[in-house]
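Missing here is one protein chain; the remaining ones are kept as they sit in the complex.
Letters A, B and C mark the chains in the order given here, with residues in each chain numbered from 1 onward.
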Amino acid sequence: MTKITPELVREHGLSDSEYARILELMGREPTLVELGIFSVMWSEHCSYKSTRFHLRRLPTSAPWVLQGPGENAGVIDIGDGDAAIFKMESHNHPSFIEPYQGAATGVGGIMRDVFTMGARPIAMMNALRFGEPSHPKTRHLVSGVVSGIGGYGNCMGVPTVGGEVNFHRSYNGNILVNAMCVGLARTGKIFKSAAKGAGNPVVYIGSKTGRDGIHGATMASAEFDDASEEKRPTVQVGDPFTEKLLLEACLELMATDAIIAIQDMGAAGLTSSSAEMGDKGGSGIELDLDKVPQREADMTAYEMMLSESQERMLAVLKPGREAEAEAIFRKWELDFAVIGITTDTKRLVVKHKGAVVADMPITALSDEAPVYQRPYRERAAAAGQPLYDGLKNPIASLAALLASPDLASRRWVWEQYDHTVMADTVQVPGGDAAVVRVHGTQKALAITTDVTPRYCAADPCEGAKQAVAEAWRNLTAVGATPLAVTDNLNYGNPQKPEIMWQIVAGVDGIGAACRALDFPVIGGNCSLYNETNGEGILPTPAIGGVGLLKDVSKMATIAFKREGDVVIVIGETGGHLGQSVYLREIEGREEGAAPPVDLAREKKHGDFVRGLIQAGRVDTVHDVSDGGLLVAIAEMAMARGIGASIGLAGLPEAIPFWFGEDQGRYVIAAPFAEAERIVEEARAAYIPVAELGRTGGTALTLDDSNSVAVSALKQGFEGWFPTFMAGEEIPVTN
Amino acid sequence: MKARVFITLKNGVLDPQGKAIGHALNGLGFGSVGEVRQGKVIDLELGETDAEKAKTDIKAMCEKLLANTVIEKYEIELK
Amino acid sequence: MKARVFITLKNGVLDPQGKAIGHALNGLGFGSVGEVRQGKVIDLELGETDAEKAKTDIKAMCEKLLANTVIEKYEIELK
Partner (left out) sequence: MRSAVIVFPASNCDRDAATALEQMTGRKPHMVWHQDSDLPDVDLVVLPGGFSYGDYLRCGAMASQSSVMKAVKTHADKGGMVLGICNGFQVLTETHMLPGALMRNAGLKFVCRPVSLEVDETQSGFTRKYAKGQRVTFPVAHGEGSYYADEETLDRLEGENRVAFRYAPGDNPNGSARNIAGILSEKRNVLGLMPHPERVVDEALGGTDGKGLFQSLIETLS
């Protein structure tokens, strides 16, 4: 039996105090297998030990929430017996090491989280953060990640309908790949992971187990240095074909009533799935590894328990239903094996070649796992309104902004994703939120992912609020009622007090915004240690939001649709240039305060706009976000090539008015009579509103004098991404 | 001079394509087929005439571009 | 017995991947690289021990599944 040396303990990412705790809990020295199990279950990735204490502060309930955080994904009631099930998850480190497979397996993993609960996935989103465009690695990473996401999602036949792409030097050595999956189920047919009861068969389904990604879970919790690019664990390779079969087979099995509990094998595969199922069910689990379908010869117990081979599930069946289940999986040509049984011992017992290689109390892996209140050091938020050159020509700046990396069209990305398969995508990428119909109904789900990392860097709390507010606003802008969010908290090393502060403040900001906007958090994921050589990423709490349109025919889109519509802005335009894209791209400075978020106003303005859309009074809406008012208007013009002639409302300074990033704003275009009514109603409700001009023509004209062809703007807007990627050595394909 | 480069997955790395091909061949009645692995072959024409020099060049090409050395290995064959 | 099958595009059939690779290699400074063609290599493990029998089997596999003879040709190599 292997002697457990301090080196071995350290290699497993366990601190001395953690190991001392293990000895206490076990009452003896752990076996190597047990040490491996502890190392993954107590890793940041599985135990949330740095964030758990703080996450408790998030609001997680509402009348429509059927399942909050704690299961594989959250569940909300969308009426008529339908449930929406969704979750977002990161695959940051694997995607940096091997962009195609890292991103692909990230997509596969989040899909399993959703269909393991009984849902058929109906939409995918992806929030991506890359290093600066000029960094030598960026193109290759963009190419690999995008084709990996497409390669997996397209094969699954689930439309990838939206997301985000940002570029910033802080991601040069640590990109972020966050994937979100949304699925549909019937409220009465939702499956959970609690392995209740003793004497029930534990079955293994899906692909065989190989030596894939062993210690991936611990890797995802360890800070990167250039060396670890060498001493990396074996990379997992995705098999979307097998996943598609697994999806159909699971849904077929779920149509029976043979399942007691089911759970995907994600990070730490067999270990975390069995431990979590036993823990939630208050039962014990006994596994016989000799029964595990194996891809490689003479795998050790340690390797099997820690393997992260993809496309696998663990289920607990009602006794006697094994044959029925096996028949389904054989039909789909998948592996199926009874590998264990539930017990009443609350212990995880692992046998291999007749010997017991692990025997540990399951609570030691869950409740007893460490929870830290790590020290944090508050840093004053960036403040002040930066100076700017008031003589710059707004139209020239607009053209430059639209052709800049963070604002340019993402068409190059989303045209590589099948975003129309399943024939229910009623709003494709390019708008504020994706809209996907509930098959065979007039209902639809609106989906968005948002966060503005530069705001979070300037002010972690206000920036996190803004992420939630923008997600809520994007759903509102298409006419949906925002219902719930899933978050993906990407931060640096929590053992650094200034980073821990970003996390604590970020959670506070998300909590405040979700409370104020009635927008509960029903699931999420934390990805910490996103640093390279000690340099942290911008704090990036990505928010995935889902809303409901009861009548999809009333959906609004950003495109100007008629000549002569009045262009109106709802919400206060104070000219906040701090941390704006304008300041960074045109003045070359990243400074000033992040735009403050007034949650009460945010709600008031959004409810007003949503009311107009749901009443069928407006069909043309765009929220104002990155780039400010003029960028929003230009996007509305470019969408169908209908121009507009607009001017300042009153006589404020032009630059801050057109490019400031004040929150809580929407641009609406409506026929004259309707527009007049809207303006009156807004005024009556004390909602700031201003008429900016009229749609029409093929040019965007400022103050009757300063004009640019919409087609010219579009050329720059559509041109940046393809031109940038044309410099790629060779497209990454599978 | 002509060269042929074989790029195959490292041992132990899952090969979904090979797995599916093997499965299909068995299904077609080729029962004697065991493990199947699929890789790439890249045929190059080189201006270079010195074999040694060519080998070093191709090795560099593999490391830089042709092989994804995270999961793939390569063999070089000069003809 | 082990076998290796090469599946390559027939001459005259356009190979955009090969072209892109060649282009990229030139771009990386490997100026001496001329035409590049990419194909597949499939490694098979066979229960069969008789070489002749194996060859005919593999030929059948190629015709039936492994190669699309409209665009591809194949070579078989026993090891």
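Please note the rule applied: a contact is a pair of C-beta atoms (placed from the backbone, for glycine too) under 8 Å apart; a residue touches a chain by one contact, two chains touch by 3 or more.
Model, not experiment: these values are computed from the prediction.
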| item | value |
| --- | --- |
| Displayed chains contacted by the hidden chain, counting the whole assembly | A, B, C |
| From A:Leu58, A:Val426 or A:Leu483, residue that would touch the chain that is not displayed | A:Val426 |
| Sole contact to the chain not displayed, among A:Arg129, A:His168 or A:Lys244 | A:Lys244 |
| Which of A:Thr138, A:Asn154, A:Asn172 or A:Ser580 contacts the chain that the document leaves out | A:Asn154 |
| Where the missing chain touches chain B, by residue | 16-17, 20-21, 24, 27-28, 38 |
| Absent-chain interface as seen on chain C, which is shown | 13-14, 16-17, 20, 64-66, 68, 70-71 |
| Absent-chain interface as seen on chain A, which is shown | 147, 150-151, 154-157, 239-242, 244-245, 332-333, 414-426, 428, 437, 439, 552-553, 731, 733 |
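To be clear about the criterion, only the chains that are shown with their structure count from here on.
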| item | value |
| --- | --- |
| Mean-CA-position distance for chain C and chain A (Å) | 41 |
| Approximate Å spacing (C-alpha centroids) for the pair chain B, chain C | 10 |
| Mean-CA-position distance for chain B and chain A (Å) | 36 |
| Residues within chain C bordering two or more other chains | 21, 24, 28 |
| Residues within chain A bordering two or more other chains | 729-730 |
| Residues on chain B engaged by chain A in the complex (per definition of touch) | 9, 12-16, 19-20, 23, 65, 68, 70-71 |
| Chain B residues within the chain C interface of the complex | 6, 8, 18, 21, 24-25, 28, 30-48, 57, 60-61, 64-66 |
| Interfacial residue positions of chain A with respect to chain B in the complex | 97-98, 101, 207, 210-212, 232, 234-239, 241-242, 295-296, 309-310, 333, 729-730 |
